[in-house]
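Have a look at the structure that comes next, please.
Note that one protein chain of the assembly has been removed; the remaining protein chains are unaltered in position.
Entry: chain A
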Amino acid sequence: MAKLAFQTLDDHSTPFWALIAFHVALVAAGLGAALYMEENGHIVTGMNNQVVWGLPHVFAVFLIVAASGALNVASVSSVFNRLAYKPYARLSGLLAIALLIGGLAVLVLDLGRPDRLLVAMTTYNFKSIFAWNIYLYSGFVVIVAAYLFSMMDRQAAKSAAFGKAMGWLAFGWRLALTTGTGSIFGFLIAREAYDAAILAPLFIAASFLYGLAFTVLVLLTMSRETRDELMPEEMLGKFRGLLAIFALAVLYFTAVQHVTKLYSAAHQGVELFLLRDGGVFPLVFWLGQIGIGTVLPLALLAFAPRGTKGRLAIELASALFLIGGLAQLYVIIIGGQAFPLALFPGMEVSSPALDGEVGRYVPALPELLLGASGVSMAMLIVALALRLMPFLPKAPAGEVSANAATAQGLGASDPMPSGRTL
């Protein structure tokens, strides 16, 4: 097996600087928005007492879920011993940490009292899944950092056992983390939209998809930046296949989620609301999540030319999957709240507190800026780390292909196993 080589970024092109500038501007705008919200209260957002979690939660959950999924490439390489993925393991760990920090920052800045972060970190209610998540999240950062250390430190890297152990630990932890995030919704007994055991596997499948889509986007951007073929043809095929499989898995669980609830009399109301009658939510679901976020990118993956010529299509598909992910969480998080709580099932109700009314929610600019700034924050962390330490593979195409040929990748040798049947 050829020795893996890694590189740091030391020279930036103009487009890359432009990208950095864009992210810096967005982070600044996000922080400004958070200050503005802190100063004036949540009245300056679209959130209210019916829809208490808005766009920031959509972005935060999206980033946290993506973070655990981003670790997959590293897990596949060390836990499942797929050597072909080894060159990307470092980047995968880095991306996982960065996305998680971006998501947590948004979550914290959207608190009613972000200044009380210290209280949140020192006062715990151990019955609360939220409190557990604080441990899951900080543990994740520590474990992935140790995992990165096991890969990158000269001494530590010699011990295969240490690396393997860290790999397993990180893998187990990421499953717990996604489950923990999904469980936040599982505890909301009275909210009909969240009353589904299928949410846990759905979140895990979604994490695979978003995490991989982020990884592919970063790799392709960096390929351009380093003028190095970071994803040789073979890997491109594998990633393409994996993206399609994960997207189909998410689609499958989404279908199960909705169909089973449609057939239960108690949940029909909320299902019809989300899928047909709920105004903006069916639109976001069918057009955003299913159309733009699933069918279109799957078609792109299926019909794009094979080999390196399909690169642009794969890049575009990854971006669309991420948009689909945001749409999916919008429907779950906001749609689920907009559907009125039934205090008196079967009755017609009204009150000054808007009982029985569909929750109105129009995202305001500060929320959008705050939410989107989480993505930018993650990307800036990645860019900075790439400059400081050798996370990026240095891959003469031939060498990696040789590696890959000896290993059986997850996507098998057929670059597009599921695409053909589409």
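One rule holds in what follows: a contact is a pair of C-beta atoms (placed from the backbone, for glycine too) under 8 Å apart; a residue touches a chain by one contact, two chains touch by 3 or more; residues count from 1.
We take it that contacts and distances are computed from a predicted model.
Of the candidates "Serine/threonine-protein kinase RsbT", "ABC transporter ATP-binding protein", "Xanthine dehydrogenase family protein subunit M" or "4Fe-4S dicluster domain-containing protein", the chain left out of this view carries the UniProt protein name "4Fe-4S dicluster domain-containing protein". When the full complex is taken into account, the listed residue touching the unshown chain is A:Ile129, out of A:Val79, A:Ile129, A:Ile198 or A:Val256.
Listed by residue number, the positions of chain A touching the unshown chain are 38, 40-43, 47-50, 52-53, 111-114, 116-120, 122-125, 127-131, 134, 184, 187-191, 337, 341, 343-344, 346-355, 359-360.
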